[in-house]
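One protein chain omitted, others in place.
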Amino acid sequence: MLTIKNLKVSIEEKKVLNGVNLEISQNTIHALMGQNGSGKSTLSQTIMGNPVYKITEGQIIFEGKSILNDKPEERAKKGIFLSFQYPSEVSGVGVSSYLRLIYNNSHQEKLSPVKFREILQEKCKILGIKEEMIHRSLNEGFSGGEKKKMEMLQMLILEPKIAILDEVDSGLDVDALKTVSKAVNYLKDKNKMSVLVITHYARILKYLKPDFVHIMKDGEITKSGDKKLAQEIEEKGYKTNV
Amino acid sequence: MKTILLAINNLINMKNKNIEENNKEIKVIEDTQYVIIDEENNEEGRILKTDFNLKLIFEKKGVSAEILGIFNLEKGKEIKLVTSTKHIASNTSCNTFIKAVLNDNSSFDYKGKILIGKKGIQTNAFLHDNVLVAGENTKRNSQPILEIEANDVKASHGSTTGRIDENQFYYLKSRGLGEEEAKDLIKEGFLVSLVDKIKDNKIREIVLNKIKSKREYL
Partner (left out) sequence: MSKRIDFRENYKEKFGFNMPNDSSFKAKKGLSEEVVKNISKIKDEPQWMLDYRLNALKSFQKKKLPSWGPNLSNINFDDIYYYLKPLSNEKKTWDEVPESIKTTFERLGVPQAEREFLSGVKAQYDSEVAYSSLVKDLEDDGVIFLSTDEGLRRYPELFKEYFGKLIPFSDNKFASLNSAVWSGGSFVYIPKGVMVKRPLQAYFRINAQRMGQFERTLIIADEGSFAQYVEGCTAPVYSTDSLHAAVVEVYVKKGARFRYTTIQNWSNDVYNLVTKRAKVEEDGVMEWIDGNLGSKITMKYPSCYLIGERARGEMLSIAYASSDQHQDAGAKMIHLAPNTSSRIISKSVSINGGRTSYRGMVEVAPAAKNAKCRVECDALILDEESASDTLPLMKINESSANIEHEATVSKIGEEKLFYLTSRGLTESEAMGLIVSGFIEPIVKQLPMEYAIELNRLIELEMEGSVG
């Protein structure tokens, strides 16, 4: 479904990705691990089309076609979703009406506020999100955990083909972690959604069981394996494994 | 970052004995910190009115500066201060912090301008103007100005004027300090937060001594 070939990326003249190769097929979970500064976030942002990153070489192919020239909104419409590490706060924009807006944008059949409410409540239930949160401004004054849940809520609304989770586990306690994983697994089971989980720690991989695990260092994927690799990292750290 | 002390009315640290240096226009070419204080007395006695105008021009890319204005206005003192920073090159930054304590019958008139021209892309400019009123019959004018012609910038300003916080006052008195002592401590603390930002040790000492010595005014 998603193929990344020899991807090289720079930001402000500085090289951050040095030839990444990765292939993700439908209905699989890939984990990408590595230390700070290894380029994990850069990869996720580049796949989504953040204009700040310049692709100097390589390809990103989604469902057989190159998406290098696609704007972020076009990539979103094709079914790519990124859960941001640091979601933006947009003041004055109510969560509820915003969610209906992005829902209607990505579905043929547009829903009225009343009909959408039903769907929204259903999704909120899966994530254990309380009513009052949807009456607030998007991400404004939200704690780290609340922001991550809001990312997951948007994912449930958009039902993408592939979800890239950029450190969705940071700042979450065990219960929140389980809830987030529940949402991801729900979509995987329902739609055969693929997942790219980016994380430092193996903890979340207990709940999102990866089919493949990759290690990233200095802008490249240096090692790949199965979930045993994640366990090794957990036990021995990064130094011995790269 | 180098630090330059501008003591109005009586220029300490500089060989020049001219008192009439009330208007300074400086082109900032390296990262610099400008500290402005008011010298209360000179050879001719106590100076009641002080006028000072500082203009910083940022024509060189990437330069950053800081302006620290630290003032304790004694009885009857009037200070008129204008600072302006003009950004006409990219990636420059300037933070202006002005703090003044107003004692009885004093007045503080401050105008702080931030001007960002079309070429001032990626400018970061902030201005904070805070006055603590510690006496009666005080006057204070504040005119923080932003004139911005580039959009890829971050610019903001804030101005506050208010009396000593009752809670703070009560807290100190409950630890055994008398009224005047508590007041002095709060006033000093208010100004010291800026003094701590001074990077040059010698200059910091000079300014700190100026603030602390004022207990003798009673």
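A and B are the chain letters, set down in written order, and residue numbers restart from 1 in every chain.
One rule holds for everything that comes next: contacts are C-beta pairs under 8 Å (C-beta built on N, C-alpha and C of every residue); 3 or more make two chains touch, one makes a residue touch a chain.
If you're wondering where the values come from, they're calculated on a predicted model, not measured in any experiment.
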Among A:Leu43, A:Leu127 or A:Leu158, the residue in touch with the chain that has been omitted: A:Leu158
Among B:Lys27, B:Lys61, B:Arg163 or B:Lys202, which one touches the chain that has been omitted from the display? B:Arg163
From A:Thr3, A:Ser137, A:Ser170 or A:Asn191, the answer for touching the chain not displayed is A:Ser137
Residues of subunit A in contact with the chain not shown: 48-52, 71-73, 75-77, 81-82, 84, 87-88, 90-93, 98, 101-102, 105-106, 137-138, 154, 158
Chain not shown, touching residues in subunit B: 102, 118, 133, 135-163
